[in-house]
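Scroll down for the structure; my scribbles are underneath it.
The other protein chains are all here in position, but one chain of the complex has been omitted.
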Amino acid sequence: MSEASETSDVNHASDVNDASEELEIDLPEEIDVDNPVWPYLRKDRIPHIWCPGCGIGTTVNCFARALTDSEIDLDRVAIVSGIGCTGRVAGYLNLDSFHTTHGRAIPFATGLKLANPRLKVVVYSGDGDLFAIGGNHFVHAARRNMDLLVICVNNFTYGMTGGQMGPTTPVGAVQSTMPYGNFETPFNLPFLADACGAVYVARWTVYNVRQLGRAMKEGLEKRGFVFIEALAPCPTLYSRRNKLGDGVDQLKYYKANSVVKNGADTKEVGLSFQGEISVGKFVDRERPTWLEAMDAHYAQVFAGEYVPHGGLHGED
Amino acid sequence: MNAVKPANKAKGTVFVREETCKGCSYCVDFCPTHCLELSPGFNARGYHYPTLARADDCTGCDLCGLYCPDFAIFAVRFRDLEKLRKGRVL
Partner (left out) sequence: MQADPKGVLTGAHFLDGDQAACEGALAAGCRFVAGYPITPSTEVVERFAARIPLVGGVFIQMEDEIASSIAIQGAVWAGQKAMTVTSGPGLSLMMEHVGFAAMTETLCVFVDVQRAGPSTGLPTLPGQGDMMQVKWGSHGDYEPIALVPSSPQECFDLMIRAFNLAETFRAPVFFMMDEVVGHMTERVVIPGASAIEVAERRLTRKKPGEYRPFEANGDLVPDMVRSGEGYRIHVTGLTHDERGYRAMTAAAHGRLVERLSNKVRANRDRLVDVREDGVDGADVVVVSYGITSRVAARAVAEARERGVRAGHLRLVIAWPFPARRVREIAARAKAFVVPELNLGQMALEVERAAGGRAVVVPVPHAGGTVHEPAAILEKILEAKG
């Protein structure tokens, strides 16, 4: 099944070790530095609408660090979201950002990317948006290996509308439209992405902030259809309705139950209600993107007559 | 934003934007050195915000900053201060 398992609790060990060296520094009275996430935000829109303990903001921190670490030209990054709590990410990031219709972030992103191949297009949306109403688009974009980084914040519920059952709600969890507990089988998202042809598939929880940030950085640098699932608490609707405590309790559950299984068979990484969580990078492979395949094919068919597509911005 | 004047043993410190905190306590609960505590008082929106209770213990690792869903806290290592001050050109 999987490779060697280890606890996911690797954040803390390395950080404590790293900080153990002694330094002598004269400190000024006033220190004026920015929160590292701050330059990436539309500051006039903060505070945001997310509830106390909502994990979406934490994923935004990870994404901001990934942008910094990847040293990508931010003018060439575009964020596309659908509708829902995670859909609001687009409105807070100080990048070209598109808050589209429910479920349709991926096809909008497809058009944006194909019309200007120099853009790095990131789809940032929730589990209901991407996998219920938008499921068909996910499946086909992965099949085509459309060059998109898709970040799914999976909180197992429809938060914006008040905590209804969604395509990732674990069996047994109570939701307002499953008042006696969910009896529908949820998606195993990494398996779905893998089966459809995604070239990079990872799952981390928002407890694993460093790993999540690193995965996002790798996703920004990878060509092709990248899928990153970030498990995040919804304390207001999912946790409370299921008597799971607050956000801290949910992160403690992630900490205690996450098992790193890099390279795991994605068939084996499905989730159950408050059960073990397989995390890690499950898939990392190469195949031509849709545009690369088109260019290669037409170059062969039409030889010198082919007019390569470079969008409006020349070739890159 | 206020820098908390650190004690001599500290290797870093935290910055707290009290007014945007929603009191989720992620920073307090997941700080590796347990140097933070929630304030006894409330911010303007009625939430307890973090304070650096054991300044000596702060390493500036910024895990609090990574966890904070409200962009209300972050930490720096003193040795990184110069670099950070130069600012990020974005």
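Just so it is clear, A and B label the chains in written order, and each chain counts residues from 1 on its own.
By our rule, a contact is a pair of C-beta atoms (placed from the backbone, for glycine too) under 8 Å apart; a residue touches a chain by one contact, two chains touch by 3 or more.
Every value quoted in this text rests on a predicted model; they were computed, and no experiment measured them.
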item: Chains on display which the left-out chain touches in the complete complex; value: A
item: Hidden-chain contact residue, picked from the options A:137, A:203, A:255 or A:281; value: A:137
item: Residue touching the undisplayed chain, where the options are A:37, A:62 or A:112; value: A:112
item: Residues of chain A (touch criterion as defined above) contacting the omitted chain; value: 42, 44-45, 75-76, 78, 80, 90-91, 94-101, 104, 106-116, 118-119, 136-137, 139-140, 290, 294, 298, 301-302, 305-313
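One rule holds in what follows: only the chains that are shown with their structure count from here on.
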item: Distance from chain B to chain A - Cα centre to Cα centre, in angstrom; value: 25
item: Footprint of chain A on chain B - complex, ascending; value: 1, 3, 5-6, 11-13, 15, 17, 19-20, 22-26, 29-30, 32-33, 47, 59-63, 65-71, 74, 76-79, 81, 84-85, 87-88, 90
item: Touching residues on chain A, where the partner in the complex is chain B; value: 11-12, 15-16, 18-19, 21-23, 25, 27, 29-41, 46-48, 50-58, 60-62, 65, 68, 74, 94, 206-207, 209-210, 213, 235, 246-248, 251-252
